[in-house]
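Here the complex is missing one protein chain, while the rest keep their positions.
So, subunit A:
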Amino acid sequence: MPNLKELSKKPARLTGGHRMCAGCGAPMVVNWVLKALKEEDKAVTCSATGCLEVSTCLYPYTAWKDSFIHSAFENAAATISGVEACYVAMKRNGKIDDTYKFIAFGGDGGTYDIGLQSLSGAMERGHDMVYVCYDNGAYMNTGIQRSSATPKGADTTTSPAGKVIPGKTQTRKDLTEIIAAHNIPYVAQTVPAIPGTKYMFDLYNKAEKAIYTKGAAFLNVLTPCPRGWRCDTSTELDLIKAAVDTCFWPIYEVENGVYKLNYKPAEKKPITEWLKPQGRFRHLFKPENEHLIAEIQAEVDRRWEALLHLCGEK
């Protein structure tokens, strides 16, 4: 298990002074992914358009201590894969000595939707890179529009809960499974570092494995967004714990096609524990919408059972 006191001696690779909202989960994820880099290794980071990109790199300031590139919404994976290919060629020609690692970050909008084709291409070509998706379940940067990662029933500005529809009517896409189907060396789903849980170091361990596994790797991290989830900033990590305990967001990995469940809750909690504290699901608790909670529960159960089979737990 990593030692916190030792880890705290490593210099942070993301600085304060970025303009992410108070309590944003994305820099928590970035911090712990970058901590997994060896101190002597350099990195090239890249971000799809999104909160993280616009808030960490406002001219003339950058919060990244490593090289950072942004080109467009849809091509973070293509951009970083191009840089990696260039590095490989320069290394071959003896033009570069240092060891570089290549990490792309994208929100769910830039990963599940807009950047999906470039991500799929980069994964299939097998570049030595890591793509980290911080999934907060909507296009938060532009004011909370639904994405294909938005959970069913969530109130967003493009799936507004009211008389016509009760929030988003579709269920969320399972991107981790889509990337696993690319049969790349490493795919994992996890959550930010939450003190006091058995999976506190899960993100760190998975980031280390992803960065230092040769070939393409992908991490999908459920990330709290207090604005979009309509929740309190200080207790936002309790919601992530609820997502894990209700099996809405299972923590697992797929290494060379082999599934492994990394955390199984001792007691699977009802989905209401995840829905109730979030303002975006408030309307679901009206009497006329109760059937939706049953539908959401059934969908979570179905996906959890399927995953247990894949992981050989059943």
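As a convention for this text, a contact is a pair of C-beta atoms (placed from the backbone, for glycine too) under 8 Å apart; a residue touches a chain by one contact, two chains touch by 3 or more; residues count from 1.
By definition in this document, contacts and distances are computed from a predicted model.
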Absent chain [UniProt protein name; select from "aminomethyltransferase", "Na(+)/H(+) antiporter subunit A", "C-type cytochrome biogenesis protein CcsB" or "Ferredoxin"]: "Ferredoxin"
Among A:5, A:163, A:214 or A:314, the residue in touch with the chain that has been omitted: A:5
Touching residue (missing chain; options A:117, A:234 or A:256): A:234
Interface with the undisplayed chain - residues on subunit A: 4-6, 8-9, 12, 14-28, 31, 56-67, 192-196, 200, 226, 233-238
